[in-house]
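If you scroll down you'll find the structure; I have some questions about it.
A single protein chain has been omitted; all remaining protein chains appear in their positions.
Up next is chain A:
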Amino acid sequence: MKIIVAGDGKVGLALTRQLLREGHDLVTIDSNPQVLHMSLDQYDVMTLEGNAAAMETLREAGVEEAELLIAATSADETNILCCLTGRILNPNLHTIARVRNPDYKEQLFSMREQLGLSMTINPELSAAHEIFRLLQFPSFLRRETFAKGRVEIVELKVFEDGKLNGVRLSELYKIAKVKVLVCAVSRGGEVEIPNGDYQLQTGDHIYVTARAANLSQLLKNLGIGMSYVNRALLVGGSRLCFYLAERLLRAGVQVKIIEKNETRARYLAEILPKADVVQGDGSSQEVLESEGLRRADALVTLTDMDEENIVISMYGSAAGVKKVITKANRLEYSHMFEDMGVGTVISPKALCSNNVVRYVRAMQNQKGSVLALHRIADDRAETLEFLVDDTVPWRGVPLKDVPVKKGILISCITRRGDTVIPDGASSFESGDTVIVVTTCESPIMQLQDIFEE
């Protein structure tokens, strides 16, 4: 599929890398020739220098033959104009715009048709949403939702003194006492899909499929215990911080924000009257300690500098903060951070590129389309939700007889609002949705792809 990516910044590059891996043809537009040179040297794309919102540039990029236009330049207005222009040049074009300014929220909702937008992405907003959900259940390192929020895949770490240490997966039910399925295990950087004989070890990161309603029960039975976040300390007053603080405050959590820039701090105090805003350098130990770091239930580091976030998070963990979340936009080094006590690493740009990829895969196949796509275990495994239709083979056959490719697992089946964590005897029918976990290299475009030929 031919895709035009306008804006070759951080999000643009993440999209480029991801969409290339999925086998699409990309044209990248940017006004800065230097970043284009870098892209051209590094990736197999075509580049075009110019103003992405100009008709001439879009026409030169071949918008008439393109199927999708993703506008991810730094300016919201440019992105909207770019999509609008693209849609006028090619009425069949799908368009995705990155719009970050909350001022446009209403317009985007009511004028979506007129603006020619198929979808808008707001990396900060989705990141805020993700962080908020993690703070709801601080024991989970990560949560991904499926089936309209009924099913979740959560990440847990196996601790030496925890109940999970040394357990065989076939005996998991005896401990957990709720129906759950371990769909992937990350051990020493390798990710695999385990079978019943698999024995858990200290340090494993496990990915568990469970019904959302069972999550608190699961934690209780595993002896991890429910903890709640009542006091959250947010370092760095970025846009993401605003979105997150707004949600946390609404949920009744006490929020303290540390922001270095005086004007910004003042602005945050104006728009978030219920939050405590502190003007100070969040990377200074003195400031953190005096603002009550040790009393906080959660520390979220959201400054613009990845390095600063990592250092602050490490300090927070060392100071005994139970839940630490770090924002990092450069994920190249993320596997090194894992055991350094930076807690969960959230990358707004990776989240948003996942959203786009899901949209693209859904575009490619109208039927049996991908309902949800999440990447787990540092992008080494994918979880996808599919709708089963009449073209899917093996309907009604018990799963133990279905020839599924190696490295793929069906981890959940939802039928008319009812969620089943499947075993060998379960089967899926037309109209169900299934959640598939894969560690395969090649992308799964449709449900049919998971079966052996």
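The definition used in the following text is that a contact is a pair of C-beta atoms (placed from the backbone, for glycine too) under 8 Å apart; a residue touches a chain by one contact, two chains touch by 3 or more; residues count from 1.
As a working rule, contacts and distances are computed from a predicted model.
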| item | value |
| --- | --- |
| Omitted chain, identified by the protein name its UniProt record gives, among "Na(+)/H(+) antiporter subunit C", "ABC transporter, permease", "TrkH family potassium uptake protein" or "Penicillin-binding protein 2" | "TrkH family potassium uptake protein" |
| Per the touch definition above, residue among A:Leu20, A:Leu89 or A:Val420 touching the missing chain | A:Leu20 |
| Chain A residues touching the omitted chain (full complex) | 2, 17, 20-21, 23, 25-27, 33, 40-46 |
